[in-house]
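With one protein chain withheld, the remaining protein chains of the complex are depicted in position.
Take a look at chain A:
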Amino acid sequence: MNLFLDAWRWLATGSNWTGDGGAATRLVEHLLVSGLVVGIAAIIAVPLGVLVGHTGRGRTAVVLAASAARAVPTLGLLTLVALATGIGLTGPVVALVVLAVPSLLAGAYAGVESVDRVTIDAARAVGMTEAQVVRRVELPLAAPLLVGGLRSATLQVVATSTLAAYTADVGLGRLLFAGLKAREYDVMLASALLVVALALVLEGLLALLQRLVTPRTAAPAEHARPARNAHPSSTVAEKSPTERTS
């Protein structure tokens, strides 16, 4: 309990936030690294996932590769890459991209694959080009699952980006490692809390985005009617043939 109070006191101290290596800088760094990683992963995974979902080809290969990538231990991969590339951001970025790709890939291809085949067949039959089928039918309908993939990838990456500090002087992980070395557990806990807060905020924002991209499939309620007329579906007028010919 004392530790939490200490951590809180550390967070509440203005001087801990300012300056080189202050919490504010670390937070921004953490956000930038996470953004970079998710961005690179999205550039790789989303087009690939959409392609697989659209053509239905290579599905097995992609599923296998994605599950294999999920099983890769991030810290191990980071160490391996860092041994080859040396101290710097390359190691962590590569390892984190591998972490983020499976979720994004799964979101993209599952989203596109979930679109009703009849709808796609009809879109093609009325004369949409393949690109138009993707852009106007598959992507809008896949959007919620696609953003779902982005959401879980972001959550994983933000939580794991602390590892960037393993080989680079970057991110909230820096405070964590420094606290560990100096046995300043209040600093460690404070930085962990910052990671949690950042993850929660991003999670909230992406949940909002997911709601925004969910396509409307129902018209907004027409202006309010008195309760006894409240059967909008029964007001639908399907004219009978006799009505029309008269």
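The rule is simple: a contact is a pair of C-beta atoms (placed from the backbone, for glycine too) under 8 Å apart; a residue touches a chain by one contact, two chains touch by 3 or more; residues count from 1.
To be clear about the criterion, contacts and distances are computed from a predicted model.
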item	value
Listed names "3-isopropylmalate dehydratase", "Xanthine dehydrogenase family protein subunit M", "ABC-type quaternary amine transporter" or "Isoquinoline 1-oxidoreductase beta subunit", matching UniProt entry of the absent chain	"ABC-type quaternary amine transporter"
Contact with the hidden chain (one of A:97, A:112 or A:141)	A:141
Given A:65, A:80, A:128 or A:193, the one touching the chain that is not displayed	A:128
Missing-chain contacts mapped onto chain A	116, 118-119, 121-129, 132, 136-137, 140-141, 215-219, 233, 236-241, 244-245
